[in-house]
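For this depiction, one protein chain was excluded, whereas all remaining protein chains were kept in their positions.
For clarity, chains are labelled A, B, C, D and E in written order, and residue numbers in each chain start from 1.
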Amino acid sequence: MAHKFINEIEAGQTIDDIYMIKDPILRSTTRGDLYIAMYITDRTGQLNGRMWQATEAVYNALPKPGFVHMQGRSELYQNNLQIVLNHVAPVDAEKVALADFLAQTDKDTGEMFEGVKKIVARIKNPQLKALTDEFLADADLMEKFRTAPAAVKLHHNYLGGLLEHTLSVLRVAEAILPLYPNVQAGLVVAGIFLHDMGKTDELSYDMAFSYTDSGQLIGHIAKTLLMLHKKADALAEKGTNIDEAVMDALGHIILSHHGQYEFGSPKLPATAEAFMVNYIDDLDAKMSQVTNAVEKGQGSGNWTEWKNALQTRLYRKRIE
Amino acid sequence: MAHKFINEIEAGQTIDDIYMIKDPILRSTTRGDLYIAMYITDRTGQLNGRMWQATEAVYNALPKPGFVHMQGRSELYQNNLQIVLNHVAPVDAEKVALADFLAQTDKDTGEMFEGVKKIVARIKNPQLKALTDEFLADADLMEKFRTAPAAVKLHHNYLGGLLEHTLSVLRVAEAILPLYPNVQAGLVVAGIFLHDMGKTDELSYDMAFSYTDSGQLIGHIAKTLLMLHKKADALAEKGTNIDEAVMDALGHIILSHHGQYEFGSPKLPATAEAFMVNYIDDLDAKMSQVTNAVEKGQGSGNWTEWKNALQTRLYRKRIE
Amino acid sequence: MAHKFINEIEAGQTIDDIYMIKDPILRSTTRGDLYIAMYITDRTGQLNGRMWQATEAVYNALPKPGFVHMQGRSELYQNNLQIVLNHVAPVDAEKVALADFLAQTDKDTGEMFEGVKKIVARIKNPQLKALTDEFLADADLMEKFRTAPAAVKLHHNYLGGLLEHTLSVLRVAEAILPLYPNVQAGLVVAGIFLHDMGKTDELSYDMAFSYTDSGQLIGHIAKTLLMLHKKADALAEKGTNIDEAVMDALGHIILSHHGQYEFGSPKLPATAEAFMVNYIDDLDAKMSQVTNAVEKGQGSGNWTEWKNALQTRLYRKRIE
Amino acid sequence: MAHKFINEIEAGQTIDDIYMIKDPILRSTTRGDLYIAMYITDRTGQLNGRMWQATEAVYNALPKPGFVHMQGRSELYQNNLQIVLNHVAPVDAEKVALADFLAQTDKDTGEMFEGVKKIVARIKNPQLKALTDEFLADADLMEKFRTAPAAVKLHHNYLGGLLEHTLSVLRVAEAILPLYPNVQAGLVVAGIFLHDMGKTDELSYDMAFSYTDSGQLIGHIAKTLLMLHKKADALAEKGTNIDEAVMDALGHIILSHHGQYEFGSPKLPATAEAFMVNYIDDLDAKMSQVTNAVEKGQGSGNWTEWKNALQTRLYRKRIE
Amino acid sequence: MAHKFINEIEAGQTIDDIYMIKDPILRSTTRGDLYIAMYITDRTGQLNGRMWQATEAVYNALPKPGFVHMQGRSELYQNNLQIVLNHVAPVDAEKVALADFLAQTDKDTGEMFEGVKKIVARIKNPQLKALTDEFLADADLMEKFRTAPAAVKLHHNYLGGLLEHTLSVLRVAEAILPLYPNVQAGLVVAGIFLHDMGKTDELSYDMAFSYTDSGQLIGHIAKTLLMLHKKADALAEKGTNIDEAVMDALGHIILSHHGQYEFGSPKLPATAEAFMVNYIDDLDAKMSQVTNAVEKGQGSGNWTEWKNALQTRLYRKRIE
Partner (left out) sequence: MAHKFINEIEAGQTIDDIYMIKDPILRSTTRGDLYIAMYITDRTGQLNGRMWQATEAVYNALPKPGFVHMQGRSELYQNNLQIVLNHVAPVDAEKVALADFLAQTDKDTGEMFEGVKKIVARIKNPQLKALTDEFLADADLMEKFRTAPAAVKLHHNYLGGLLEHTLSVLRVAEAILPLYPNVQAGLVVAGIFLHDMGKTDELSYDMAFSYTDSGQLIGHIAKTLLMLHKKADALAEKGTNIDEAVMDALGHIILSHHGQYEFGSPKLPATAEAFMVNYIDDLDAKMSQVTNAVEKGQGSGNWTEWKNALQTRLYRKRIE
């Protein structure tokens, strides 16, 4: 049975479906009866929920936050829709269609991953090839790479966003590398493929997009570098040694790809390849933010609302 | 007769050729005799020059700086080569092969200009087309556009550099526009074609690369906007009116293409097209600086000297 | 009949007057009846408005925002005054006394404009005189110059504010120019007269103070420079040519009058005249902000509320 | 006998006059003979000096730096003028006409001080009057106030510069205070009179312009505040108590007159009077720097050399 | 009778105690009756208060804000506790146990002050000793020193906080001075003892923590310097002269102890002692902020809420 989305619910309907609940609180009415207030959400929106005649036991059994199967009824209260619950039962996250609850890419994940592999396959340097193959062969990591968002908020902040962004930057690189023949193409391609790989571990995206503890303490830049060295160690055990010069050139791209200290890069770009990765990564992130804001952003007339990350409102009237 | 380049002169040769002289000074020896010290230059280097038994009249007749035909002899003095002059005569700049004295692009100017025209010809919006055609039809301006450097120092700082840089950015745009289908391609192409056009007036490049008075007071960004409005006025007189929305969208790209206030942009990018032009203009300038420094820069071992504009030394060892 | 100002309305009065309405929304009650909620404003304040038993047709006919003639009654609801409307009819902005809706200068506009003309009339340099006369002869522009505010928010943000600010800066210049005899007085006076002229086109002030599209994309600094060149072109057609040196000196003052890149000046002051205009323009704007905040600002005791643009609260206790 | 200025000395003259010597060093020739090398200066320039057949005793007796009466002869050495000394004798600084050695204002110090007193005399508030009178009655301090420079380098860096700058700012205040009637005029005038008074103690100007130890550790801003409180304490002992509100309002102007934390102001302006003093103090300093650079600065053509404090070169071509 | 703390009140209790009231407003009900709304607070929290059937006379007699003895009853209104007052009578601040209303240190003030005196007693330099003794002998000032908070918000923002922070920094100094034997220990100890002494005058803490007018206009840094000079003047009158070098070295520590201009220091540290005081003062303030946030801060899971002054959330999971 298809999920009944929050933005499709109208007053007076019977509710019998799985939703995520957030911030449940146990309160007492003026008469002293206990009830539970909570938010009920999926990826299309959020409603208030009320469970009257509640008990502490029921309250304690609720996930905070988490998925529940709920039965109840939608009604209007002070002109706002709310849901009055009769019954709730926690549900394992694994049994839930995550896509109903978290925004996700509208592109085909399988096709995008093939796109990435096709471009990475053109790397000629055998050591860079060995390294990227070692990553591609790590099925668990690649599964996360296909699923993770690229950010909590700023750009490509939906399931599959990391893959979509990585492919998009790879395509830009493929398009412009012939125009800059002195730039080492394989190094650029390997650098882009890996640059945000640590986000698979920095971000948590099982119920909402947030940072893991380790993500906040260490960050995806350092995590990606650690991953690169683990893969090189694994290759070394199999007899394939990667030169320090290759590790440093690739590591430098990872460490410097945010381009400025204040964006968390501990090193500034110092090679042509690091400059190129920094610029086109930023270009793709900005084009995504800008076109997304122009297409979906709020605001009035020809201008979107103020975008803090871009320090401007965006103009959306077209001339062509 | 081919010019004898400074870096080809050896001790003990007879000199009879045109050079640029700089900073001539009239001095007296301890015995009270007058002589003139000066620098003698072309695009390959600089030597000290001495003219003994000089008079004030000879000194006054010298350009400061400027071109002269000189006769004399090269000799070693304290291990340095210098030229002792017997005769000098000022020469008009117009009679001089400027290419002997100013660095210039090693690409074919005619071919590059055809490349620009070919990409600009793909603009479909009739008003953008009318505007770019009006610029292309201005033969004097296009002659300057083909000749001007793109900067005094930072990047593409040689004759033809403005054209080379503009073409390179146009090619990047052509390569990546298909990847961002929501971006108005004609507006991006017109914006790039025009973005630095005011440099033809901001920079002076008859004897050396420097700023004109007007260039320092007004700047190429404002000058380009003024040029755009003059062309629109000219079109209006011929009966072709350009919408204010088109003028604003194109003007905004020009005003915001440096991307940040501190780089002299009075407006920050607020459209997808302005963001794209800002990013790929900067990308191309940086790739030119970086690959140039890596190929020709000084420094020791694997590192170039410190590059202030990039806030780093550059690493030039290749792994591929 | 005099306008009944919002801040004079009391509970229980009959309303029959023109007001501006903002953000009307069509809602349904719990019983399913439609009603319209809106804000009702003039320059003295804002009240909630409700129109019960509304229809979609009535809602669609409302300006959003705009002026309407309304009939209804004021009442208290949960201790707040609101207006219950029986009838609304849109009214053309042209038929409205704008001064009832937008703040305006409490000085005499005619006298102020005479004051400006008197000071500008002292310019001696014939080319500066020709240019300023050309502006003064443009009746449409001068009408806007007398009406426009100087800003949406920061200072002199009321009708006539641009004129009031310009005159005030001119008076400061007139007072201190004798103390700095090496400064070219005519250039300073012409620069001040023109410095914010582009605000007539950057700002919109028919129903509220806001930016025009063109104002946000291009900005008043570049717009003023374009106006200056249009006037010079017009003079040239009449046979009066303005030297490039004059255009550059005056243009430079316009481009640099904000004094710093981060305030949107694409050039920093590089002449004594540009420094003077920058300083006294800023002085007058700050004195206006400060004395306004001290006289009308909120806050408690001897201190106003925090003023973000000044990075301080202001102390308003006097000692004299 | 008039001082023979350094810039008037020619080769072959007998020297018998007082000069300042700097950086004397005792050296030995290749043959082992001792000699002393030093610089010989006055306010018009600097020459090399040599004293052959020197002894350690002679060297030890030299001030380092300081004034000496010297006898010797000027001669050309490798095209540069130098002085060969036969005899030197230290001279007390008090017996020296300081004006021969330090740059000084070309205005009349007495007249300027009268100008200051005249404007200060217009203060009406009795407590501000008592305070400024207490300063004017301090003859030693007023003597320093008439003599001190306003800075080591940036502006008014010559004897009498502090007085000249203070008077100039007072005149600007006098000219514009009528235009801002809400500003407390007496507070502004008293604030300007005192604002840099601590420079009399921060700067040392007996042989060269430099900072005192105390000046570097404490600074003129805090020193001025301390002076103000000492004067108030002295008045209190005489029975005239100054209100805390007056001390705070005046102290605040002193502490905030640099306008920004990074210029050493521990407080930002928070009163109309503090804003006015900050702005016109800065205006006068900048006008002095700019017009001085334009009139005397180096550089080529229409532009002065780069001025770091102004972040620009200055354009010096006039149009009027 | 012990104070009944706000966070101990439950619905349905009789109230007869002293509380602070804030922001009382006189309002009228829809029926036209007057009532007073206010906040009722002590250091444990805040409740809404209502006094029905009020008169203007009662309202005018209320302190705004201030202490009152109130009689009434607690009740639930829309699920929130509020107090309905029958009677209020203003109470003098002096008759109130301040500790019930303002947060205060949980350490023993007497013991802490002894701790300070013990460390200060180790100063050997007789002039530094004379100065610190002069401060210790000022009973009024020492009373304030024991009572004042160290800040309105950031750290040690409770009664006794200034003393607690000063002692903590002194202890750090005592612990590490042996590790840096070249640092003048007595100067560091005297510097720390005095560094924030001006906060006794900068901050107001009779009913709430706030800034005095004088505190905002002058600041504790300049106030501390003034205090130091008053004490030196007093010593001089008693025949003990303090060398200028001592005053400057100590004054410099005071003026530079915030370490950066943007934190309100008019001088940057320029002695080893000033650097040490700056660093350990900052260390102690940060350790206090961080451990306080970790122990008491809000937030979810392992992380506190965002701390703006630290530009981070804080991680509070322990591993040891």
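Here is the rule we use: contacts are C-beta pairs under 8 Å (C-beta built on N, C-alpha and C of every residue); 3 or more make two chains touch, one makes a residue touch a chain.
From a predicted model like this one, the values you see are computed outputs, not experimental measurements.
Every visible chain touched by the undisplayed chain in the complete complex is listed here: A, B, D, E.
From the options E:175, E:234 or E:309, the residue with contact to the unseen chain in the full assembly is E:175. Check E:72, E:160, E:198 or E:269 against the missing chain and you find that the one touching it is E:269. Across A:143, A:213 or A:305, the residue that sits in touch with the chain not pictured is A:213.
Among D:70, D:217, D:232 or D:249, only D:217 touches the chain left out of the display.
Although one chain is not displayed, its contacts with subunit B can still be listed: residues 76, 79, 301-303, 313, 315, 317.
The set of subunit D residues touching the chain not shown comprises 27, 29-30, 213, 216-217. What subunit A contributes to its contact with the hidden chain is residues 213-214, 216-219, 221-222, 225-226, 229-230, 233, 244-245, 248-249, 251-252, 255, 261-267, 270.
FYI, only the chains that are shown with their structure count from here on.
Distance from the subunit B centre to the subunit E centre is 62 Å, each centre being the mean of its Cα atoms.
Taking the mean of the C-alpha atoms as each chain's centre, subunit A and subunit B sit 45 Å apart.
Shown for subunit E are the residues in touch with two or more other chains, namely 213, 216-217. Taken as a graph of touching chains, this assembly has some other topology, since it is neither a line, a ring, a star nor fully connected. Remark: the chains found to touch one another pair up as A-B, A-C, A-E, B-C, B-D, C-D, C-E, D-E.
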